[in-house]
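A quick write-up on the structure given underneath.
What you see is the complex with one protein chain gone and the rest in place.
Right after this comes subunit A.
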Amino acid sequence: MSAEQLTETRIGRLANWNVAIIAITAVVLVIAAASVNSFGTAQNFGFLVLDLLPIALVALPMTLVIVTGEIDLSVASTLGLSSAVMGYLWNANQPIETIIPVCLLLGAVLGAINGFFVTVLGLPSLAVTIGTLALYRGLAFVVLGDGAVADFPAVYTDWVTGTIAGTPIPNVLIVLVVLAVIFGVILHATPIGRAVFAVGASEQAARFAGIRPGRLKFWLYVASGTIAGLAGVLWTLRYSSARADNGAGLELAVVAAVLLGGVSIFGGKGALPGVIAGVVLLGSLQNALRLSDVSNEALNVVTGVLLIASVLGPNLIRRRT
């Protein structure tokens, strides 16, 4: 960012961060495609999208939750419990057409539990969702133990891993794009979105303006849970394996991607295009490094540094001006 950009209004600065992160992402994609063999191939594009999918999906509602000044650390556990229940019901010979809606509903209920504790009882969301992080993951293990359930119907697993006929575009990308557009429109073009920003900027002021922060947050948690439930279903179908530990630790990557996308952890600021760029940046960096034979665990360093840098960078620049 150059100096004159920074003297602009807050909204201007935010837009600039969005532009910056999108630009950085584009640069990383170009460098990766040029320097890493097989990064730019159609096959790898498919893998990249599938790898990104759960983080991207969960990041959508998480963006709204964080903009209101709350957080939801239980999403990965909700994903895991959804996957475990999916395996359990499949083992119990339920039809998959019943199982998928049940898993989405389960996600909604788990989100509603978070919402209840945060909005009705007024407890800090950080503590509540650390609690439900442990609770939901624990329940996933209670439901399924440490085994795995496989052999889901090929029609579904093939669809999730497949591409639109004749193109290299993965089917699941449609799901992602549709949901991203929905969340983007809600956040940036509807009264609900204005309310989300208002609550994040000042809950009290929002209340005086006629917004009900509690009700808004409650439904955001329900949305967050539902999408995490969906991510659990897609995760299970992608690997054709329902396991209680599916998606463990994913919440950190999601929060990292959202903050990297320029959303303020204190609430009130953020934009969805930046978040999408954050997800793509995180995912493609990891993908490119993995193709370059960097071990999975060592990739943690990249995620961690990016996370800190994403918040530290704008702060330091802001202080200098």
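Observations on the model:
Just so it is clear, a residue touches a chain if its C-beta (ideal position, glycine included) is under 8 Å from a C-beta of that chain, and two chains touch if they have at least 3 such contacts; residues count from 1.
Criterion: contacts and distances are computed from a predicted model.
For the chain that does not appear here, its UniProt entry gives the protein name "Autoinducer 2 import system permease protein LsrC", which is one of "Nucleotidyltransferase", "Autoinducer 2 import system permease protein LsrC", "Heme peroxidase" or "ATP-binding cassette domain-containing protein". From the options A:17, A:39, A:90 or A:136, the residue with contact to the chain not on display is A:136.
The omitted chain makes contact with just one of the residues A:125, A:157 or A:287: A:125. Interface with the hidden chain, as seen from subunit A, comprises residues 69-71, 117, 121-128, 130-139, 141-142, 145-146, 203, 244, 252, 255-256, 259, 265-267, 295, 297-305, 307-308, 311-312, 315-316, 319.
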